[in-house]
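Let me begin by handing over the structure; questions about it come next.
A single protein chain has been omitted; all remaining protein chains appear in their positions.
Presenting subunit A:
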Amino acid sequence: MSDTMVDLSRWQFALTIAFHMTFPAITVGLAIFLAFVYGAYLRTRKPVYLQIFRFWKRIFAVGFALGVVAGTVITFEFGLNWGPFASATGPVIGPIIGMEVVTAFFVEAGFIGVMLYGDGRVKERTVFLATVLVAIGTVLSTTWIIAANSWLQTPAGYKIVDGQFQPSDWWQVVFNPSFGWRFPHMLLGVLISAAWMITGISAYYLARGREQAFARRTLSLALGVLAVLLPFQLDVGDHVAGSYVGPHQLSKLEALEGNWDSTNTGYNLFVIPDMKNGRDKVKVTVPKVGSWIAKDLSGNTPTPGLASTPKDERPNMWPTFWGFRVMFYGSMLMFAAVLTGLVLRLRRRLYSTTWFHRFLVWLTPIGVLAIIGGWVTAETGRQPWVVYGQLRTADGVSHLSTGAVVFSVVGFVLIYLILALTWVAYVVRQVRRGPLPSDLEPTLLPPAEPVAEMGV
C-alpha cells in the first residue's frame, strides 16, 4: 500500500478518534456527577441540587450525543480503512468491543432517554435509577475499550494462525500486561477532566458574582474531588511510564523523553527533534532530574535514547515527546491550581478570591488537553506497529483509492470543525444563560391534555 494511503488513513483515524475522545473525557465524569447530585436532591430535597442537575444535564446531553455519533464512526472505521487489520484482529478485539456494546452501550443508550427526558414525565426514582445506570455504563465503556487498546499495546494470550490473531487465553487477553496500569490512569483522567470542566464553569459565575449558591457548591465539590484524585493520578502516571512503557515499549519511552543517545541524566524540557539525522536540533535540559525520575537520587542514571532502536522501528519523536509534555506540564499546572485552592479554602477565601476564579476559568479544558496529549503519546509512540511487535500499521490498511480517502478525510474535517464550533458555542451560550432559578419545582402542573387536543 502506498505511503500516502497509510498516512491519509492514519490522519483520518487520529482526527476521528481524538474528536470522539473529547466527549467521553467529559461525559463519563459528568454522568457520575449527575447521579450524585440527583441522589443528593432526592435525599435532601434542596432545590439547589435540582438546579445543578438540570443545568449540567443540558451540557451533558449534547456532549453525549456527539460522543455517540463520533464513536459509531470509529467502530466502522476499523473495517473501512483498516480492513486487513480488522480481519487479522477481529477474533481478539471484536469480542472485547462486542462486550462493550452489550454491557455498556446498550445500557447507556437504553436509559439515556429516561435520564434526559424523564424529568416531568416519569417518576423521580426512575430518573435517578436511569442516571445511575448511565453512569455505570460509561465506566464499563471505559473498561472494555482500554482492555482492547491495551491488548494492541501489549498483546498477550493469542496465537497467530494464517496471519490471523486467535485467542488462546481470554484472561490474558483482557488482563494483558498494560491494562492494570492504563485502566486506572484512564479512569482517573476522565474524572479529572470532568472535574476541571465543572470547576471552570463554576469559577466563571463566581468571578462574575452570579449564581452564588449554585456555583459555590459545585466549585467546592469539584475542587475537592481534584484534590483527592490528582495525587493518585501522578503516582499512577509514574507507574504507567515506569512499569509498563519502559519494560514493554522501550522505543516509546526513548521517544517521549526526547533523547537520542543514551547518556543524558537530565530531563528534557524542550526539544526540536531532527528525525532524519537522529539528533535534537534544540534541547533544553535540567540536569539530574531524569535520573531522579528513574528512582536514582544520585543523579547518575541516564535515560535510554532512540538511537538504540533500529531506524525502521522508530516512532516519530515529535508527537510522542510533545504529546507527553502537554500531559505532563498540564498535570503540573493542575497540581499547582489545586494546591492554591486548598490553601485558599483553609484561609476561608476560596469563594472571594477573584483572581483565582479567573485563573480557573482558563483551566476549563486542561483535563481534555492532557487526555488528548496522553493518547497522542500512547498511539504515535507505538508506531510503526498497530499490534505492538506483531503487525505493522502499514500492513493493516485497506485497498482503497486515494480519492475515496481524501474525500472522507475532507468530509470529516469539515463536519467535525462545524460540530466542534457548535459545541463550544452551545456550552458558552448555556453558561451565559445560567441555571434555572432554583425555586422551580419539577412537576407541579395539573395533568396535561394530549398536545394535539390543545389545538396544535
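Annotations
Note that contacts are C-beta pairs under 8 Å (C-beta built on N, C-alpha and C of every residue); 3 or more make two chains touch, one makes a residue touch a chain; residues count from 1.
Basically, contacts and distances are computed from a predicted model.
Candidate names were "Cytochrome d ubiquinol oxidase subunit II", "Pyruvate dehydrogenase E1 component subunit alpha", "Transketolase family protein" or "thiazole synthase", and the UniProt protein name of the unshown chain is "Cytochrome d ubiquinol oxidase subunit II". Here the missing chain is touched by one residue of A:Ile26, A:Ala70, A:Ala255 or A:Val338, and it is A:Ala70.
Contact with the omitted chain, checked across A:Leu8, A:Ala40, A:Ile112 or A:Ala337, is made by A:Ile112.
Listed for subunit A, the residues touching the missing chain in the whole complex are 45, 50, 54, 58, 61-62, 64-66, 68-73, 75-76, 78-81, 83-95, 97-99, 101-103, 105-114, 116-126, 161, 164, 166-168, 170, 398-401, 403-404, 407-408, 411-412, 415, 419, 422, 426, 433, 436, 439-445, 447-448, 450-453, 456.
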